[in-house]
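Complex shown without one protein chain; remaining protein chains in place.
Naming follows writing order (A, B and C), and every chain is counted from residue 1.
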Amino acid sequence: MSAANRPTLVAGLVAILRRDLLLAFKRPGDVLNPLFFFAIVSTLFPLAIGPAPEQLVAIGPGVVWVAALLAMLISMNGMFLGDFEDGSLDQLILSPQPLPLLALGKTITHWLVSGLPLVLVSPLIAVTYQMPFDTIGVMMATLSLGTISLSLLGSVGAALTVGLNRGSALLSLLVLPLAMPILIFGARTVALAASNDVVSAGIYFLAAYCVLGLSLAPFATAAALRISNE
Amino acid sequence: MTELLRGSGLTLLRGDRCLFRGLDFALHAREALQVKGPNGSGKTSLLRAVAGLLDLEEGQVTWRGQPTLGHRQAYCDELVWFAHRLGFKADLTLVDNLRFEAGLRRTRMDRFDEVLERLGLGRLTRLPLRSLSAGQQRRVSLARMLLADARLWLMDEPFTNLDAAGQALVLELIDAHLAEGGACMLASHQPIVLQGTLKSLVLQ
Amino acid sequence: MWTFFHKLASPPHFYDISARFIPWFAVLGLLLIGYGTVAGLFFAPADYQQGDAFRIIYVHVPAAYLSMMAYSIMAVSAAIGLIWRMKLAHAVAAGAAPLGAWFTFLALATGSIWGRPMWGTWWEWGDPRLTSELIMLFLYFGYMALRAAIDDTTKADKASAVLALVGAVNIPIIHFSVEWWSSLHQGPTLVREGGPAIEPAMLYPLLAMIFGFTFFFGALLLARVRTEVLSREHRARWVRNMMMGESA
Partner (left out) sequence: MTEMFAMGNYGAYVWSSFGLTAIVMLACVAQARSRQRTVYQQIETRLKAMESAE
């Protein structure tokens, strides 16, 4: 048998990114649902609390961040569900490519599909909350770092609950407590920016959490996938 | 003949039931091993345990003398898994799915067209797998196996959803694989006949 | 030394050995708690600032301490269980979780009861410790919910072990972020007499209560772990002999 050469790690990552992004374009619902949810939740608060500008400015950062967190939450459940049901997960686990790398690939796809669009749409929402422009810049920075960390946390939760029939309710119970530090630093940093305070502390923390997640979460996700796929 | 796969003292519990205890088997190059037994006797679980998808209660599986638990990458590098479920994305086309495989394991893409012709999938490359029949989808899984540069074929019920011609084709492919020095372990309750040596392992 | 641990690791030996420790831990625990309660409530001098309300620390501090200790026991035994595939370690984690949740709830409740006279509200967001305890309680609920959602015991053990480890990594981060969060809006600066700087007469009852709680917790944990070991080893011969011996 002519020994074909083994694909490199990068080839494996690119392969899984390419496949999942292709899948995402075939099912645009996965991209648009979190976005619609994010927009709708953000408009609920002014209706509930009233249109007074000074109130909106005060709650703006918090609302945008909570809406983003919840929008990410509803799309986390589907991260491995498709692969679990059609048997692709068996193939991923039994491939020579390390499973943490493949899990990282899926997490990156999840962020590209449901995290990044939130960051890009968030300025529109922020404008409805009369948020000044430089605060919007800080908000987008914290949101992009925060959504990456949420995807990483979500991948562990999704892998743990993929095989369970009422997994999505359980997933939010597992992920939300762990996501609180991200919410705290994200929302409060934007609020600090609104009162033009120093924001570097928050952004450094979110960046640090991102790096911690990037280095640890894939291994936890890989272990959880092996366990759930039994 | 070099010994490729060996299972020693395999014990597997599923919930309350003990599926098998102290099971031993050996598989050499150019050999096929058929796991027989009534439905629910743990044939699939044994194969999944040998592949490494299930944790064994006791016992050890070795590949080329090395335990598969510790040397997972070397084992998976020479293994291809053929399961009940398709293992491919139904929304994507045959080409996209097989190209994804090339990113996962050593694949002989040079034999791509030849394999598709042999499996009668030549005209279906542009269709999403969702629109293929069950038999055709099984052939796509067979295509993965043929393209994979793998010495060990682990096959779980390879003959379901296949018509007589399809089943004969599978036997033919296994024989060809054995002739090339490969090995095959399959779970099936159907009686099968191979040119190559066929051992069997019966579960209660 | 190692033979002791090795023996302890095998379920039947653990089942017998632990049976002997439970009564000792329980009695010792109750005695210490008895002394601590009486000394703390009646003999320790009142706090010059908070008056007698400070006596609530004699239950609040041990409970908070236990809630942390229980989670670290869960995390360590989860790691041992995953790395060395030891059922006993998973049994310890399974046994420690409900206890940890109970004591976290207790720490929360006594903390908010204590807050009522001090700050006038039942829930003081300004106190980072209270908020961290609350998040800890959610972590326990998440752990127990995951364990309950999976029927197969060994699978539930492994999945919840991964969750416990992920939670353990996040706990210091949660504490840090809640501290930072509460420092932002200068919550009421709290003078809490919990530290060792307090007078000996106040301190001894507190130490007695902490050790008392710990022994009591130890007795409860061993009892629960024995049950978990039994349910995991129900197919083993030693369980059958023991059950036969008992019912015969």
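Just so we're on the same page, a contact is a pair of C-beta atoms (placed from the backbone, for glycine too) under 8 Å apart; a residue touches a chain by one contact, two chains touch by 3 or more.
Keep in mind that what you see is a predicted model, and the values were worked out from it rather than measured.
Note that the undisplayed chain, when the full complex is considered, contacts C.
Among C:Gln49, C:Thr121, C:Ser183 or C:Thr227, the one in contact with the hidden chain is C:Thr227. Of the candidate positions C:Ile113, C:Ala168 or C:Leu203, contact with the hidden chain is made by C:Ile113. Contacts to the hidden chain, counted on chain C, fall at residues 37, 41-42, 46, 51-53, 55-56, 59-60, 63, 98-99, 102-103, 105-106, 109-110, 113-114, 116-117, 216, 220, 223-224, 226-227, 230-231, 234, 239-240, 243-244, 247.
To be clear about the criterion, only the chains that are shown with their structure count from here on.
Between the chain pairs B-C and A-B, more C-beta pairs are in contact across A-B.
In this assembly, the C-alpha centroid of chain A lies 32 Å from the C-alpha centroid of chain C.
Computed from the mean C-alpha positions, the centre of chain B lies at a distance of 48 Å from the centre of chain C. Separating the CA-averaged centres of chain A and chain B is a span of 36 Å.
Among the residues of chain A, those touching two or more other chains are numbered 230.
Counting partner chains per residue, chain C shows two or more touched chains at residues 152. Chain A meets chain B in the complex at residues 1-7, 11-12, 14-16, 18-19, 22-23, 26-27, 82, 85-88, 90-98, 226, 229-230. Every residue of chain B that touches chain C in the complex is listed here, in rising order: 13-16, 18, 55.
Those residues of chain C that touch chain A in the complex are listed here as 82, 135, 138-139, 141-142, 145-146, 149-150, 152, 155, 158-159, 162-163, 165-167, 169-170, 173-174, 176-178, 180-181, 184.
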